[in-house]
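Note that one protein chain is taken out, while the other chains of the complex remain in position.
Chain lettering (A and B) follows the sequence in which the chains are written, and residue indices restart at 1 in each chain.
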Amino acid sequence: MNVTCDFLVIGAGPAGMAAAATAARLGLSTVLVDEQATLGWQIYRQVEGRGDNPPGVSHLDWVRGAALAAEFRASGAAYQSGTQVWQLDKDRKVYVTDGTKAACIVARRVFIATGAMERPVPLPGWTLPGVMTVGAAQIRYKTSQWVPQDGAWLAGSGPLVWLYAAQVLEAGGRIAGILDTAPPANTARALRHTMGALRNWATVQRGRALQQRVRAAGVAVYKHVSALEAKGDGQLSSVRYCINGQWHEKPASLLLLHQGVVPHAHATLSLDAAHRWDERQRCFAPVVDAWGNLSVDGYAAAGDCAGIVGAEASALQGRLAALEGARALGVIDATQRDAQAAPVRAALLRHLPIRPFLDALFAPRASLFEPADDVLVCRCESVTARQIRDAVALGCVGPNQMKAYTRCGMGPCQGRMCGLAATEIIARTRNVSPSEIGLFHVRPPLKPLSLSEFAALAEG
Amino acid sequence: MTQTADTVVIGGGVVGSAIAYGLAKRGARVTILDEGDDAIRASRVNFGLVWLHGKGDGMPAYGFWTRRSTELWPRFADELKAETGIDTHYVKSGGLSYCLGETEYARETETLQRMREQAERDPYETRMVDRGDLMRMMPGVTFGAEVLGASYGPHDGHVSPLNLLHALHTALMRLGVDYRPGSSVLEVTPAATAGGGFEVRTANETFSTPKVVLAAGHGIMPLMRPLGFEVEILAERGQIMVTERMAPMGLLPANGVRQTAEGTLLIGTTNEDAGYDVSTTPQAGASMVRRAIRVIPALAHVRVVRTWAGLRTLTKDESPIYEESARYPGAFLATCHSGVTLAAVHATDLADAIYNGKLGADIEPFHSQRFLDTKHGR
Partner (left out) sequence: MAAERITVYVDGAAVTVSANDSAASAALQAGIGYTRLSPITGEKRAPYCMMGMCFECLMVIDGVPSRQACMVTVRPGMRIERQTGARVLS
């Protein structure tokens, strides 16, 4: 059965919930589809399930998330949880599946809010069991308050490293040590954006407090780590790291990696919408206007999937996109839209100034983008950095011919884990900017679905 | 600055690369001008069948030419593997076209009969097999109730089209072929004096060559007229889907479904027996999938990882066009929709003919003159 609606929202994080609630309030028939079982996506995971914030999760954040979820629930927007979007057509037919049968939702406007993912950075041994991302461990914390008891190694760069470490300590877990890979030059670069940082001074202070708490708990922090390796035979047994040209090795049972977050742009890429290379955040993001409109008619995207802005700014951007949707569908006029948008924009301006400071402070080390030849880049198809470089030597100028030669990006994750890393490798091999290289073409289905689900799609 | 080559091949897909490979092996100094990462690349929508079955209905020469390629394929695959270490996964397994229900079975029987009778001798050697035969040929597979049988072509087989292109390009590099990606050709100009060769111009460079081969699929359209070619090339959209990797199922390749050497299953349509819709909508995909499930019901639980669609180059009668310009000798054109099946004969017989500057009797029937002749009611 085809469902028709005015405003379809993909993703139930802050941007999606805020957009859906705003659109429904304005009278648009609104549907929110999300692949998770519960509202909140990653940042507000389980926000409806608990009365209060878990230890180490800011009470203020928790209240904000819960309020968004409540606003969404009260708005009258329809909510389809456990629903995977697998194809987006330019004519705004959106194909979904509930895990048993595929269906089509025909929408007059589609708003994509698929959030962020942790930047995948291949390194030796990163496929070993026992190696995960910091975000993965934090999801276990948010869903069932699991924290490592045997001591986890945290490695990388980004606010999440410190936030998660503090959460683990507060919840009674153990951190074996933090391997900070941020290059020393980051501090000086960040200081150029001091003005922005000053305007969000509370955020800076929160970050500093987290770091102090972790250090005060006696967690060993190793700075200027220039290279990392996970070692083990079928299971992580140790972590090797290099500081000042000296390699060290420590026993490890859990190694958590993090190199910041990047837009999860799979949906917008699959639409062939225009994307841009963001040098500051070292990622591709869809090109959007001030209302989140994409280059494809009737489609918009906002929140972290359109460029990393954080949860609060994401929710605000979601509201702007909903206002624009209502205008485009003739429910309000441009004047009404602008009037309602004014306070949202003002709030947005309060959240964004700190971004350049944070991006510079936690920027990933450049050498991470040049993994050694034998490092697996594509986890699904087991393709190494050398195979990618060989394809370039053979005349592949971009990732798509390379993919055809190596199968890199052809596995079930559809290039989510290797795409950006492969582009960085090709760019460095060819000595040009990733902006000239581009990304893999993203083909439907956005996630695998069974032939029987596919076959259930109604004809016509 | 003008550069020189013995032959400039325009197009670095399977067709251009196979011809260039053959020319380079015969000692020619070849330059290939190719598009960039976003080239249309019909090989990317190729199903990977090396297929004789159903080729040349109404044009037996195409049947013989394809048969010749299937004969050459085993050696061609071995050669590529020896030279590059890349396995194209070519297997001459025989191939099937499944028949669901009596109408399809009867229609297929009739088609085989008709095609056999068109030629003075039978290039195909196809035969109908019934459900019992299929079960004996593929003991591990459980067929749907509607599968009454199939047509079977003993010369058919399958190959990885991606590995084929990879192997060809690796071989080209080893043979010293000058491969230029990101070099879209803007113009090919014949010299003022007959036999004076050609100037091939890209955005940044000019190449001077006595011989030029247009082998760029749809990309040859804007280039051919100044060289005296008047051929019509149509676009056909094709859709293919690929599944997760499965353990080997013991399937013979068929149009509609085949298992690759990697274990993934390809589901889709091939170029002939257009029993399937080939548009790009999920609805068309769903109907392809429904048919695959009717053939092998257990496929219902396998997951589709990727679907994609692309353009195939097609001529009006679906047979290839090969010709040398009458007005400007030295300019050759090659276009077909079965570049993978024909790669072996392109790398040998066709490359030989181009190298020697004479398209012989076996190639003559593929001149586009045939369309004019038909129009005049020959």
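Assume a contact is a pair of C-beta atoms (placed from the backbone, for glycine too) under 8 Å apart; a residue touches a chain by one contact, two chains touch by 3 or more.
Owing to the predicted nature of the structure, the values given are computational and were not obtained by experimental measurement.
Considering A:Gly16, A:Gly135 or A:Gly207, the position touching the chain not shown turns out to be A:Gly135 (whole complex). Considering the whole complex, the residue from A:Asp180, A:Glu324, A:Glu381 or A:Glu424 that touches the absent chain is A:Glu381.
Contact with the undisplayed chain is limited, among A:Gln235, A:Ser367 or A:Ser433, to A:Gln235.
Checked against the full complex, the one of B:Met173, B:Met221, B:Met249 or B:Leu311 touching the unshown chain is B:Met249. For chain A, the residues touching the chain absent from view are 35-37, 42, 46, 49-52, 117-118, 120, 126-133, 135-137, 139-140, 143-146, 234-235, 264, 379-382, 411-413, 416-417, 447-448.
For chain B, the residues touching the absent chain in the complete assembly are 244-247, 249, 263, 298-299, 301-303.
Definition applied: only the chains that are shown with their structure count from here on.
If you check the complex, the residues on chain A that touch chain B are 87, 89, 95, 102, 104, 394-401, 404-405, 407, 410-412, 414, 437-438, 443-445, 448-452, 454-460.
Residues of chain B touching chain A in their complex: 12, 34, 36-39, 41, 43-44, 162, 165-166, 169-170, 173, 179, 181-182, 242-244, 262, 267, 281-283, 285-287, 289-290, 292-293, 299-308.
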